[in-house]
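All protein chains of the complex are present and in place, except for one that has been dropped.
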Amino acid sequence: MMYGRKGYQLVKDFASGEKGLLKPFNSKLFDETIEECEQNHGLIQSLITKMQQEGLDVQNNRNADHYGALVHHLSLTRNKRCLMAYVHNRAEIVRDLAWRVGLVLLELPPDIQEKLTALEKDYFKNHSKAIKSYMGKLGIELNVDMVPPKDPYIKIRVVGDIDQGIMMSDKTTNFTRHSMHFLKRTDAEPYIARNQLTYPPCLIGGKI
Amino acid sequence: MAGQTDPHISLFSPEEVEFMGEDELVEIVPNMNMEPLNFIAGDFGRFVPQIPTQVPLWLAVALKRRGKCTFRPPQWLSVDNLTQILEAEREPQSKFQPLPFSYVEIARLLFDHARDDIPDMYMVRSLVEDIRDVRLHKLENNLGSFQGTSAVKMDNVSAMEVNLVRPFARRALEAFYKHDKPEADTADRDTRSSRQPREANNEPRRPLRQR
């Protein structure tokens, strides 16, 4: 048995993943770490028993067995910290998913859902509830508007063939080829997606 | 969604730095009559043709894009002034020259949306880029000075520079501070280290080099 080795491996396994991305829960290493804790605990007990059988004051006597037990205790607590860190860091990612991807578990992408344990799914649901409850009390949505707002209007140029006289949300427009327009982004998006409208080339290559 | 703000709570994204810079007041010349704008951010206008007025940069850009005004470029954004500043910045051992805190963001937005309102725009743009480069070099070279002190004054530093240098300076100063204080509780830090999320991963991985 190695002292704190499994806990170390568990933490390393987490750290080897891409930051913020969940890997599948490493049950094997996790259980092995727990097992290592059990071994530590068993050895602590046997050392204490030995000291008691030798008639020594377990609390205050500082012999080799005392220090042996102490080393096991420290290895155990180190493994505990690693186990907690593993669960804690994954829980952080779960919370981040709730904020950034969505508050409804079943609406998370399937490849993310399958990396969550059943307990983590419960934790996700509970945390989502906490966020929703807060937002409800304040009457403000907080999981939107994650980036600073931009002008709702954008400059575009017509490149494809579009029917004349398309009705936009605020006016009717004639889309002659190569003409430039100043449109609401939301109105333009479907046409941009179909490559009928494009952003005019900017000499500086700046943002729109 | 691409470009979402990282929810990390202690650094500003470039979009956020630009957002803050967009509140700077600039001068525009309206080309049509418009009612005053009664915003949460303040009252602006009336807008009378040919009468210059001050508005926040974000509003100025929006008005320009809507064909309602032209820009009066700020005094500092001229070939003459920027040439002087560049020369002064290039002086060895010089400190930062006075420039608006958001000079990078103001310049960028004006180049993108009001290039025709800036005389000698290409020259001006090139000067701004050179000034930015010289200042960044100065910052890099002076990162060494971040050690050995526990408070560092930064004169005439700009928003972009603060945001860029923040993680490096923090590490340098914190490393110094740990050694400066012999009673720093290293055992305490170890206990928490395996428990804490790894903050260092949020910062760019360029090594701090001494020049």
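Letters A and B name the chains as they come in the text, with residue numbers starting at 1 for each one.
As a working rule, contacts are C-beta pairs under 8 Å (C-beta built on N, C-alpha and C of every residue); 3 or more make two chains touch, one makes a residue touch a chain.
Here, contacts and distances are computed from a predicted model.
Per its UniProt record, the hidden chain corresponds to "DNA replication complex GINS protein SLD5" from the list "Ubiquitin-related modifier 1", "Mitochondrial import inner membrane translocase subunit", "Ribosomal RNA-processing protein 43" or "DNA replication complex GINS protein SLD5". Across B:82, B:106, B:128 or B:169, the residue that sits in touch with the chain not pictured is B:169.
In the full complex, subunit A touches the hidden chain at residues 34, 37-38, 41, 73, 76-77, 80-81, 83-84, 87-88, 91-92, 95, 99, 117, 119-120, 122-123, 126-127, 129-131, 133-134, 137-145, 148-149, 151-153, 170-171, 182, 184.
Panel shows subunit B; residues 7, 9-10, 12, 19-20, 23, 33-35, 37-43, 58-59, 62-63, 66, 146, 150-155, 157, 159, 162, 166, 169-170, 173-174, 177, 191-192, 195-197 of it touch the chain omitted from the view.
Basically, only the chains that are shown with their structure count from here on.
For subunit A in complex with subunit B, the touching residues are 11, 15, 19, 78, 81-82, 84-85, 88-89, 92, 96, 99-100, 146-148, 151, 153, 155, 182, 202-204, 206-207. Residue ranges of subunit B in contact with subunit A, taken from their complex: 3-5, 7, 13, 15-16, 18-19, 61-62, 65-66, 108, 111-112, 115, 125, 191, 194-198, 201-202.
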